[in-house]
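Heads up, one of the protein chains got dropped from this complex, but the rest are sitting where they should.
Think of it as A and B in the order they're written, each chain with its own count starting at 1.
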Amino acid sequence: MATIYIDGRPYAVDARQNLLHACLSLGFNLPYFCWHPALGSVGACRQCAIKQFRGPEDQRGKLVMACMTAASEGARISIADAEAVAFRAGIIEGMMQNHPHDCPVCDEGGECHLQDMTVMTGHDYRRYRFAKRTFRNQYLGPLVHHEMNRCIQCYRCVRFYREYAGGRDFNVFGIRNLAYFGRYQDGVLESEFSGNLDEVCPTGVFTDATHKRHYTRKWDMQFAPSICPHCGVGCNLSPGERYGMLRRIVNRYHGGLNGYFLCDRGRYGYEFVNGDQRLRQPRLRLAGGPQSLPQKQAAELLGEWLADDRVIGIGSPRASLEANFALRAVVGARHFYAGVADAELALLRLALEILRRQPAAPLRSMESADAVLVLGEDVTNTAPRMALSLRQAVRQQPMQALEALKIPAWLDHAARELAQQRRGPFYIAAPAATRLDDIARELWRGAPEELARLGFAVAHALAPESPAVAGLAPEAAALAGRIAAALRSAQRPLVVSGLGCRSTELLQAAANIAAALRRLNKNNGRNSPKANSTAEARPDDSSSENDARLALAVPEANSLGLALLDPHPLSQALDAVRAGAATVIVLENDLYRRLPAGEMQSLASGLDRLIALDCIETPTTRQARLALPAAAWAEDDGTFINYEGRAQRYYAAYPPPGEMQASWRWLRDALAVAGREAGRWETLDDVLRALAAEFPDLAAAATAAPPESFRIHGEKVPRQPHRFSGRTAMSANLNVSEPAPPPDPDTPLAFSMEGAPTQPPAAILPFAWAPGWNSYQAWNKLQREIDGPLRGGNPGVRVWPAPSSGERYFRDVPPPPAARAGEWRAVPLYHIFGSEELSRLAPGISQLSPQPYLALSEADAARLGLGAGEALVLILESQRFTLPLVIRPDLAPGLAGVPAGLGPLQGLALPAWCRIERA
Amino acid sequence: MLAEQERREIEAELERYPRRDAASIDALRIVQRHRGWISDDSLREIAEFLQMSPDDLDSVATFYNLIYRRPVGRHVILLCNSVSCWIMGYAQLRQELHRRLGIGFGETTADGRFTLLPIVCLGACDHAPALMIDQDLHRDLSPDALDRVLEGYR
Partner (left out) sequence: MNGERPLTRDMKPDGEPLSLQEYERAGGYRAVRQALRMAPEAITRLVSDSGLRGRGGAGFPTGQKWSFVPLGAEAPHPKYLAANADEMEPGTFKDRWLLEGNPHQLLEGMMIAACAIEADVAYVFLRGEYTLAARRVERAIAEAYQAGYLGRHPFGADRGLELYLHVSAGRYMCGEETGLLNALEGKRANPRAKPPYPQVSGLFGKPTIVQNVETLACLPHIITHGAAWFHGLSRGVDAGSKLYGASGKVKRPGLWELPMGTPLGELLEEHAGGLRDGLKLRGLLPGGASTDFLTERHLDVAMDFTHVEKAGSRLGTGTIIVLDDRTCPVGMVWNLEEFFAQESCGWCTPCWSGLRWAERLLDGLERGQGSEADLDRLEWIVKFCAPGNTFCALAPGAVEPLGSALKYFREDFMAHIRERRCPWS
């Protein structure tokens, strides 16, 4: 800490930071543009000018840029100094020379950092009387809209896109007042993180192209604190609604997880909620055809069927903990089955076993890892936001040189110039290329078993107690040695794996490495985060995370939540049906994605009553006797448990429209009809209480967010920004008297702008706003200190206790995979756009999704004389799929790459041996 | 595809730097020397050779005024418009060039013979006004002398 003097008064600030960081942390309103808490300082915009004085005697002082000046002990500065104030107004005036002043037609209007800063500096009269420069806009794809004339040349976009996110197809062109930010030619932005440009750009150059099609101003939207439903990372989101339509998603800051950034799947996947694939009406399939039912009648019918004692339930990794638990309560623990393939359930159980022993690293602490091994996971396509954090890790080791030269890490370009293209140790072993390969020091390709063997070898090199690998190829052994050496000499090594390869051994190998690292770490006493002041591990809500050495990507938003409810394997559900179970309730799940089509067919045909509860139409709902429309995640409240075991609550942005309702309410209503004792829940809190009673381990999930009874000064937390027009008149065409806001019996939030005006706890903070800060930059005002946790701490709680010490090693090293003549090992390949069930229904995402294909290595294709695009037949057990060939030079020979979750390939049990024929 | 000669010349430059992309400006100059200007195709070829993205290379190319991203004539006239030449009669020289060639700055004569561009101080201020055509500096010019100077470039 250091004491600095701001306009004569002393303040204690973080001496390792710059003065802008210090002033903002203290709550001062100091305008800025080019600085960004995650991107650091480069001193381009000159907006954050303040006066600095040499000492108490110095009366004149000197203008300095707060972002470029260290908060050193005894520093004396003035924000209010007249010259500084005038200079800051001048900067805005200069930036506005070319700005089109088109706020009324600009999508950024009302949440524009440029607007906020213009008001803050008091610039209000245009004196530049000459022509403005104008530019042509580019087509950047279906997700990001470009409007270059609004640019103020702060350079944030290129810094984010290229330097932070590693994108290569975007840059700045030209010079002087004609700097142009975009692509060298029109085209779809390649980065999976392109949507962040919308929030990184302080004005309306980059805006959300999907939002544009159903645009609503920020102040007219209704928001909710939410969690992304599209993968297992659990990024925090702020969905916005108007007129019962979901309008867009923006990032909701989480100091331990997503920070300021989302992936494009999470940002743009939301449109499935508005789509025509929604299941909107209860539907009963009768001999004469389907018949729509009103909600009440449908619930009664369900209740009658529940009276049958041969009811079983199939849960879902994309449904909330509460919905899964409700189903389990309805059918009884003995009849509750996992809505995932048996192999996946086994992997999830294994992951839980591992994670109970070893804490998982939160995203933000991954950024400070100084040696990384990614074992078998294509992180960008399975847990996308995690990849952005991992990308930052390669800067850690080169940045250690900063200290010797006394260059602070926040001095971003100096740090990058010193590091040049040097990168810390980063190793990737995967079946095929991943989108992080560009930062890897070494790559290793192979079948999952081979990757696992490499992993076991690394673990053994780190800890002799971990089993050795017999018969390892010399190159693999040498690489394992290099990886182990890099991990061993790192301060904060990290191993990342996951369920992507669907390989038990791979997870076990990763676990052994992490265990070995934890042991080494303890022996060396190196787990103190102070070991390196340029890049500290960020303390999260548990100190054990500082020595987290492991992360395992899990497939879906609530994969771990489902596994924690102890479901029985799905195959046993099939057995139960064969044994006579007549009624099956499928919760928010398309079983065609879980089972080979044939098995699903036989399940459905052997059944009297298939009941599907879902928010979208799927092959399963179409098969169902009774299909019940569930609220989509943006219309629902619930809890997801992410890859770290962090329970996070998400909330409805608006009540479920029409006949839809939360799944647990459907089940509750049916139970009431059935006259059962259990399940008399009135509110979500009741469900959580029942859950905690049954699963003491999950009791913490109930505390992930405040209960419904939580009030601030007796008031609920408003979901809508305060404003003086707009929403109150929304239904004036129907009725001039203002309707009462819809009730929300489940949460401490109100569907209204009325309510407590102060900052609520982070878990129930719906959107970023602070007086004078209408843009996303308002997060600065809501954090404990800049870039730190939100006030009240990072949302969510870990559901299992801190792991005990003592390492155990998995001992079953797989043998090397034996090649089979005429057969290929089919492995899943993942696509950020397309592999996930809900997001691919969003038009923007589906446009970017590939068509089903079959991938072979260049060598294999050449050997068979096959050409790209040629139609092939993939033969997997009894199934045959005709697919075009994609030749992937990066795929390990002997593997057949099958896109996960796409079209007819979605239910395949992979990895598996397959045969391939010419069509 | 870069020509053999271009590739060889760029490779020679690569030896001078610890990083491949550090030779980007040299490479652009080399290819421009051979092809007159840097087309989108040229840009892509150079970028590929240097293992850069075309976007990253174009960001560099568009910064520097001696890299031409549009086609130029057989000869490029760089007319100094900086202060000493301005004092010494740049305006008349410019007018005369516009008149004789029938083109403004940034334009190329219909016969593809000349492209006219303004240039900052050529460091010939003691012999102002001055201009360059291709590699040659011409000094102490007057509008009348232009005929003789232009004659040398067919």
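In this section, a contact is a pair of C-beta atoms (placed from the backbone, for glycine too) under 8 Å apart; a residue touches a chain by one contact, two chains touch by 3 or more.
On a predicted model such as this, the values are computed, not experimentally measured, just so you know.
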Practice task
May I ask which residue of A:44, A:429, A:700 or A:883 touches the chain that does not appear here?
Solution key: A:44
Completion exercise
Checked against the full complex, the residue among B:60, B:77 or B:101 that touches the missing chain is B:60
Completion exercise
Checked against the full complex, the residue among A:28, A:87 or A:913 that touches the missing chain is A:87
Handout entry: Contacts of subunit A with the absent chain, listed as residue ranges
Key = 42-47, 49, 62-64, 68, 87, 90-91, 93-95, 97, 127-128, 130, 152-153, 155, 172, 174-179, 405-407, 411, 413-414, 417-420, 422
Exercise for the section: Kindly note down the residues of subunit B that lie in touch with the hidden chain. Expected result: 16-19, 21-26, 28-29, 59-60, 63-67, 78, 81-84, 86-88, 119-128, 132, 135-137
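Quick note on the criterion: only the chains that are shown with their structure count from here on.
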Handout entry: Approximate Å spacing (C-alpha centroids) for the pair subunit A, subunit B
Key = 49
Exercise for the section: Mind listing the subunit A positions that touch subunit B in their complex? Expected result: 162, 168-175, 180, 183-185, 420-421
Handout entry: Touching residues (chain side subunit B, partner subunit A) in the complex
Key = 19, 40, 43, 52-56, 58-59, 62-63
